[in-house]
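Note that one protein chain of the assembly has been removed; the remaining protein chains are unaltered in position.
Chain nomenclature is as follows: A and B, assigned in order of appearance, with residue numbering initiated at 1 for each chain independently.
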Amino acid sequence: MNEFYYIIPFIILAAGILISLVIEMYFTSSEKILPWFSILTFLASGFSALFLVNNVKVVFENMLMSGGNVNFFIFIFNLGAALVTLLSIDYIKKYHTYYGEYYILLMSSVLGMSLMAGAKDLIVIFMGLEIMSVCFYALAGINRNKLKANEASLKYFLLGSFATGFLVYGMALVYGSMQNTSLEYLFLNFTKFNTNILFLAGLLFILFGLSFKIAAFPFHMWVPDVYQGSATTVSALMSTGGKAAAFSAIIVSFASVLTVVNTNVFAPYFGAIAVFSMLFGSIVAIAQTDIKRMMAYSSIAHAGYMTIGLASGNSYGVSGIIFYLAAYTFMNIGAFGIISIVEGKNDTNLTIKSYAGLANKKPILAGLLAIIMFSLAGLPPFAGFFGKYYIFIAAVKAKLTWLAIVGVISSAISVYFYIRIIVLMYFKESEEDFVIENSNTGLLSVIIAVLFVILLGIAPNSVINLISYFAK
Amino acid sequence: MNLYNIIFYLFAAITLVSAFFVVTTRNVIYSAFNLLLTFFGVAGIYVLLGADFLAVVQIIVYVGGILILLLFGVMLTNKIVNVQIRTGATQILPATIAVGAFSGILISLLVNTEWKKVGTALPGASTTANLGMLMMNEYILIFELLGILLLVALIGAATIARK
Partner (left out) sequence: MTIPIEYYLILSGFMFLTGVVGVLTRRNAIVVFMSIELMLNSADLTFVAFSSYLGNSIGQVFVFFVMTVAAAEAAVGLAIIIAVFRNKKTVNIDEINILKW
């Protein structure tokens, strides 16, 4: 079979980018056409990935992997991006900031994420990361006349390229120690190099670079500012797709650590990151008054839970992370979706107090948000519960029970600020009087996300079987 | 001490001293011009290492592209007329800690690694043909991706910088 057959999801995205450029240029009504065209592209790319999921093959001179986990990731990225696009339609109308480039950059960022998931060589991780990051830098500041957005993109850009510096330096050290940049080679010879300090330092630097993108503890400074300053829909994609892509890159580059027993030299590092991210995220989130900042700290905490899976270093951990990422993608897109619907013009209604009495005003929205908050807090029977459950099981199986216990404690802390929103919505009277504009497409997107949250919660076994089946 | 060594130390000195001035001068314009020297020094060292193609690319891309862009940035964002181009320093303490940690890692690397004493042959043949073959065969996918990245950067930069 021709190698192009295996990269159809990528080709569809790339073609989508080019066609959107033409649409943006020639059609005056591109505001109406482009979102639907990009949703179509995302769905086509996502479902073609799902269709090709059984054709596991390494293509293009050992550069790119297709099939299995990779395609599952690509499916999640595309589905997430399609939901975000659906949210964006009314959000952009509300702010009167239509730029056709927005959708083009969304598509390109998904292309970058997919590359990171499928990387079989360090250079592909680097290129994927850069395509994704450049899009995010631009997307964060796409409302170029808004100072907050400018500032968010400047911070994201400076700290992001700082992290890229570490990543590249780490890659140079790894290349120097093993004379190769192939991840397959790294995987096969890991035990040979794992006492080589040059190699380990290189991997550590790569990990620094990627920890920045997953928003884990010592590299989290940008998260609250960027999520708060950027458009809500962009934050939705950054917090889900960006994080998932960085995790997939960690999973592919540290595959031997995670699957071969007794090679997890990075377990203490992952453990420390996990503990600090979870506790820091959950505790600081309590003090927040802005809902987007609260979600940002919650995102740091969730990065911590997922890092437990890396620390445990077994196949349960990997499938747990993948399940968690899928669940988190839908939960967070749902949450940010509702935030973007409730949000008024000029950044109003973004405090937590704005949600008081939402149940009377918009019962449907309140119900959906309640489900999402329960799920984020990790209460059964929603997706978030099983995500945490699988991760903690993996930790216990790896004899890291203490890490699982810290995780449970942190979840208990986080229940407070998630449930606070539900209490506000149902049991408090609204203090400010404002009208929430109806958004049918936004509501549709949130409903789809919530359906997935419920589906992953009710039938997690079928999904996890699917993942572990492909993980082989 | 042969000529090769002298040239190495010369370029290394240029690189390090100008890199030091990039981050210490208080005037942004001086930083930019010191950066120019750093890029030249690195290009010289590439030549010593037998990477002639990269040395030229370094000068074309960094000096001819990035540095000019940076200078434009400096001129567009500073009031040249009022000579308000001075900047100060912040966050000395975290910087000290971070740099201490990283130099620790790097020194332990240097001390603990068995360096291969291979030694290269002096650059005889040009590397350009070889690199071209690699880029068009093994790395063709990356080469195409580079096209996408540049397109995206173009779109992003144009979108953000426009009024």
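We take it that a contact is a pair of C-beta atoms (placed from the backbone, for glycine too) under 8 Å apart; a residue touches a chain by one contact, two chains touch by 3 or more.
Keep in mind that what you see is a predicted model, and the values were worked out from it rather than measured.
Asker: Out of A:R144, A:K397 or A:R420, point to the residue that touches the absent chain in the complete complex.
Answerer: Only one of A:R144, A:K397 or A:R420 touches the chain omitted from view, namely A:R144.
Asker: Which residue, A:S161, A:T191 or A:N440, contacts the hidden chain when the whole complex is considered?
Answerer: Considering all chains, including the one not shown, the answer is A:S161.
Asker: Suppose we count only contacts with the excluded chain; which residues of subunit B make the list?
Answerer: 2, 4-5, 8, 12, 15-16, 19-20, 22-23, 28, 31-32, 35, 38-39, 42, 45-46, 48-51, 53-54, 57-58, 61-62, 65-66, 69-70, 72-74, 76-78, 87-92, 94-95, 98-99, 102-103, 106, 109-110, 115-122, 127, 130-131, 134-135, 139, 142, 146, 149-150, 152-154, 156-158, 160-161, 163
Asker: Since one chain isn't shown, list which residues of subunit A touch it in the complete complex.
Answerer: Answer for subunit A: residues 122-123, 126-127, 130, 134, 137-138, 141, 144-148, 150-155, 157-158, 161-162, 164-166, 168-169, 171-173, 175-176, 179-181, 221, 224-225, 228-229 touch the chain left out.
Quick note on the criterion: only the chains that are shown with their structure count from here on.
Asker: Taking each chain's centre as the mean of its CA atoms, how far is subunit A from subunit B in angstrom?
Answerer: Taking the average C-alpha coordinate of subunit A and of subunit B, the gap between them is 32 Å.
Asker: Okay, in this complex, where on subunit B does subunit A touch?
Answerer: Residue list for subunit B touching subunit A: 105-106, 108-109, 112-113, 137-142, 145-146, 148-149, 151-153, 155-162.
Asker: What does subunit A use to touch subunit B in their complex?
Answerer: Interface residues on the subunit A side: 14, 17, 21, 60-61, 63-64, 99, 101, 104-105, 108, 111, 115, 123-124, 127-128, 130-131, 134-135, 137-138, 141-142, 144, 153, 173, 177, 196-198, 201, 204.
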